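Our next item is chain A:
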Amino acid sequence: MSLLSIRGIGKHFGGLQVLEDVNIEVPGGAIFALIGPNGAGKTTVFNLVTGLIKPSSGSIAFEGRDLAGVPPHQITRLGIARTFQNIRIFPDMTLLENVMVGRHHLLNYGGLALLFATPAFREAERRSRERALELLSWVKLDHKADATADNLSYGEQRKLEFARALATEPKLLLLDEPVAGMNPSEKAVLMEEIRNIRDRGYGVFLIEHDMRFVMNLCDRVAVLNFGRIIAEGPPDEIRTHPDVIEAYLGRGDEAEVS
Partner candidate 1 sequence: MNRVSKHFSLALAGLLAVTAVAGDLKIGVAEALTGGAAQYGVPIRNGFQLAADEINAKGGVNGNKLVLVIEDEQGKKEEAINVFKKLIFQDKVLMIFGPTLSNSMFAAGPVANAAKVVAFGTSNTANGITEVGPYVFRNSVMESDVLPVTVSTAVKHYKIKKVAVIYGNDDAFTKSGYDVFKKVLEDQKIPVTTTETYVKGDVDFKAQLTKIKATNPDAIICSGLAEEAANIIVQARGLGLKVPFIGGNGFNSPKMFEVSKTAGEGTFVGSPWANTNPNAANQHFVAAYKAKYGSDPNQFAAQAYDAMTIAAAALKTVKITGNLPADRQALQEALPKVSITGATGPFKFRQAAPKDGKPSGYDADQKPFIYVIRDGKFVLFTGK
Partner candidate 2 sequence: MAAFADFWATYSTLVYSVGIHALLALSLWLTLSCGLLSLANAAFMGIGAYTAALLTLNLHWPFPAALLGGAVAPAVVALIIGAPTLRLSGVYLAMATLAFGEVTRILILNLQITGGPEGLNGIPLLTTGWYIVVILAVAGYGLARIRRSRLGRAFEAIREDEVAARLMGINVESHKLAAFTLGAVLAGVAGALNAHFTFFISPREYGFENAVDILTMTILGGTTSLIGPVLGASILTLLPELMRFLHAYRLAVNGLILVVVVLFLPTGLWDARRFRQLLKNRRARKGGQP
């Protein structure tokens, strides 16, 4: 059974049809990529999966559970975390706080415990802080744990967002253009980290433009063009798929495909 199944999803904004009959099955323990030209509707897929917008038709299920009507924060709690194309960290909070926000739903002490700072409260906060630091050290930002996030470089912000998403202890991680704006060495490091994540048993579902990155990293790839899935399969298959080449050639992006 796949981790996430998107079945027959359609979405229109006003009169504009953005997605049409999209079917995607994202397996667990694998890296799955959704590629396609700009404006193909990739981010819309993520917005639908995370519950930020409602589909016009079709259904989305996570671990067999229908997500219709489930609010975004519940979807996160079910085990889907996400990063954003245009990084959305909390700039005025420290790195540690940023990551600890991700552990919000995992801290379940009550109001009274909070007010009186009971041992249970202290223990929960301590564990949460430890886990946050662990995640920060994993993305090599632990030395800046107490700095505010707005001081970070672009690449560091991406890594922070990464750690923050992992802090929610997801089963599936949605990455929206994770290497945008990164240099090749940074990309290589990140690629390694994403593989690490997969090897720990997480599912990874990413959107990316960088073909080389996708082809080297992913287990399966789906291609979205003008709101429709035109191909789906392992990277080698996709690389040679005529419709995909057509779609990219039509846009003059052949260099990226090859």
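Inclusion criterion for the candidates: all candidates are chains of the complex that A comes from, given by their letters.
Just so we're on the same page, a contact is a pair of C-beta atoms (placed from the backbone, for glycine too) under 8 Å apart; a residue touches a chain by one contact, two chains touch by 3 or more; residues count from 1.
Please read these numbers as outputs of a predicted model, since none were measured by experiment.
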Problem set entry | Candidate from 1 or 2 that touches chain A, complex-wide | 2
For this session: Show which residues of chain A lie in contact with candidate 2 when the two form their complex.
Result: 50, 52, 71-73, 76-77, 81-82, 84, 88-93, 97, 100-105, 107, 109, 114-115, 117, 121, 125, 148, 164, 168
